[in-house]
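The next block holds one structure in the form of structure tokens; read it before the comments.
In this view, the complex is presented without one of its protein chains, the others remaining in place.
So, chain A:
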Amino acid sequence: MQKTLILFSSSAYETTSAKEGLDLALVLGTFEQPVSLAFSGEGVSLLLESQSPEKEHGKHLYKLLDGLEFYDIDDVYALQSDIELYNSKHALWEGVTSLDQNAWAKMLQTHSQIIRF
């Protein structure tokens, strides 16, 4: 069965992109479509445990991560080099698997569609 990857490369609260990407992932999960999430570039900011968005920033996206398992979304990846580039100090959400460049490239190839936000 085909598997969709939702790839987040935009900063979590700079635009509504991350929110709308998560919305799409949850709907895919609701319809029992296989879906994985991957975070690269500024997108890794969504995984920061210490984030505390104000109301003006929109929904608290980090809180949505703990609900992913209820949508059968178990595969969540982040690019190791971008974690180091954008965030070397703060803890990340514990459900994420960090991948080096080679593993990242292989992971991308296991998906039939990649949708980027």
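We take it that contacts are C-beta pairs under 8 Å (C-beta built on N, C-alpha and C of every residue); 3 or more make two chains touch, one makes a residue touch a chain; residues count from 1.
Here is the rule we use: contacts and distances are computed from a predicted model.
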{"item": "From \"ABC transporter branched chain amino-acid permease\", \"Acetyl-CoA acetyltransferase\", \"tRNA 2-thiouridine synthesizing protein D\" or \"Protein glxC\", the hidden chain's UniProt protein name", "value": "\"tRNA 2-thiouridine synthesizing protein D\""}
{"item": "Chain A residues that touch the omitted chain in the full complex", "value": "2, 4, 16-17, 20, 23-24, 27-28, 30-31, 33, 113-117"}
